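What follows is a single structure, and I will ask about it in a moment.
As you look at this complex, bear in mind that one protein chain is not there, while each of the others sits in place.
Here the chain labels run A and B in written order, and each chain numbers its own residues starting at 1.
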Amino acid sequence: MTAVQIVFLAVAALTLAAAVMVVSLRRMMQSALALILALVGVAVIFALLGSGFFAVSQVVVYIGAIAILIIFAVMLTQNSMSPEHSQMNPGFLYAALGSALLFSSLVFILSMWVGFYAIPVNLDPSVDTITVLGLSLTDPQGFALPFEIVSVLLLAALIGGIYIARDHHRD
Amino acid sequence: MTFWTDPIGLLDAWLFAVLTGWGLPADVSRIILYILGGFVLATGAMVFTVFLIWLERKLIGRFQDRFGPNRVGPFGIFQTVADMLKIFTKEFITPDGADLIPYNLAPILSVAGVLFVWAVLPFAINMLGVNLNVGVLYVVAAGAIGELGMILAGWGSNNKFALIGAFRAIGQMISYEVPMILTLLVPVMFTGSMGLNDIVKAQNPWFVVVAPLAAFIFFISQVAENARAPFDLTEAESELVAGFNIEYSGLKFGMFYVAEFLHAFTISVLFAVIFLGGWLGPGAEKYPWLGLLYTMIKTTVVFFTILLMRAGLPRFRIDQVMDLNWKLFTPLAIGILIVTAVVDKSLALFTPTIRVLGLLAANLVMLLVTLRFLKIFAQKKRRPLVVPSASTELPDDISEVLL
């Protein structure tokens, strides 16, 4: 077992523990903090998979924006649910059972697939992945159209978010 | 490879040889060295803060026509050490009803958010933690972690002043991130890389010459991001008592304090590296110690400017801070980005001198247009002068009114 594998196992265990805390803790604030921990864990996994760009993007997008938005929402709505009551729907055991069943059956199916045991190819060090990615994002033969559509989506979300969250009664 | 040409590489090779000599596998000793390097860098930065706090207090004292610390040691240089010892011995007071995990996590995240930046700062050609190929993005990500620390401090303290302070801080920091990132794209565009060391190497001439407006906006946004005067609304004493860190005492408060002072220095280094050519200078490629000296001189100039701003300018109101960002800086930054890209690309075929002159002219035109717009806008906004009319004249007998 190499050092990288040990790091991966530790980070994966931490991430999964944090994810379980996200869905099981009663106090929303702690649940949000656990979500941040899980997101950091995913960022470390990205870095281990050799994509520093997406690891850093994960921190910028998820922790810099999404986690802070969620914390804000938790603060603004903190009076609506008391932590003494259960946060779970009545039939949550069925959900747990179904998730576990799907998980184990998918792992079983995947274990029969050849690609499951693939060995990572060594990346060509002369190719700068970010440069290639950037070029393909702006290449009309590549992904220029999806890229533009995503920017329109973000603009729409920006305007929609501002419009929906505004207090219409006050003005 | 000698001490004068590559001190860090020499030390690294020697320690690696020592560790593998003990029979450790190569990758384990590599990881140990990474951890050791991070530890040394972080500790060095924190110890350096002791000096910075003294320097800032001394200089602010001079700006305000007083002596500043002058009792402990020569020129009061050990004042911060004494303060540190005092803060170590203070009691930790946890407020009633505090949310313990966020409350205790917040100071750590605040300091971590600043220290993370130090991993990518190039002090000289080979004196740097790592030349990350996404360095600029990494700096932004580290800022996000600092914001998280603030909001957790505000929430965890169970105090309305802390919460209001945190809301203000987050609103201000997130807003000023927008023009900051947009102007950071200008040097990245010139360089073609996001690595900070590559950005330094590409500065011929310095980027502050070819993109002065972007440099100005970046500088102001960074000062606002650091919540320093004149943008220190987050800790406006007259309104909020102390801001998001009101409930902290002892070393926990000390960590916020260290984070703020170290952040001011860190943004000075960042500005020097990104816009003022970093370690570039005669002989710096051959002798990194010279490069370190150049970086420090440039950093000191920027740091001094920040201190002068803090000493000389009154605090903005919160709506003025937000107006400055959303109505001036963000549109201007978008404009700068587009105009610089077009001008740079269309002048790429000419000689470097023409390119620099063209970029300068473009910046000048943008500045004039902005000033023109500001003038129109300011005239529209200005309140009309109140002229007392006949009906509002004071009655002849003032006692009528009083009775």
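We adopt the following convention: contacts are C-beta pairs under 8 Å (C-beta built on N, C-alpha and C of every residue); 3 or more make two chains touch, one makes a residue touch a chain.
By definition in this document, contacts and distances are computed from a predicted model.
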Per UniProt record, name of the chain withheld from view ["ABC-2 type transport system permease protein", "NADH-quinone oxidoreductase subunit K", "Imidazolonepropionase" or "ABC transporter ATP-binding protein"]: "NADH-quinone oxidoreductase subunit K"
Contacts of the hidden chain among displayed chains: A
Interface residues of chain A (partner: the chain not displayed): 2, 4-5, 8-9, 12, 15-16, 19-20, 22-23, 28, 31-32, 35, 38-39, 42, 45-46, 48-51, 54, 57-58, 61-62, 65-66, 69-70, 72-74, 76-77, 80-81, 86-89, 91-92, 95-96, 98-100, 102-103, 106-107, 110-111, 115-121, 123, 129, 132-133, 136-137, 142-143, 146-147, 150-151, 153-154, 156-158, 160-162, 164-165, 167
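As a working rule, only the chains that are shown with their structure count from here on.
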Chain centre separation in whole Å, for chain B relative to chain A (CA means): 29
Residue ranges of chain B touching chain A (in the complex, touch as defined): 27-28, 31, 99, 101-102, 105, 132-134, 137-138, 140-141, 143-145, 147-148, 151-152, 155, 163, 170, 174, 177, 194
Contact footprint of chain B on chain A as seen in their complex: 2-4, 29-30, 33, 36, 52-53, 56-57, 59-60, 63-65, 67-68, 71-72, 75, 128, 130
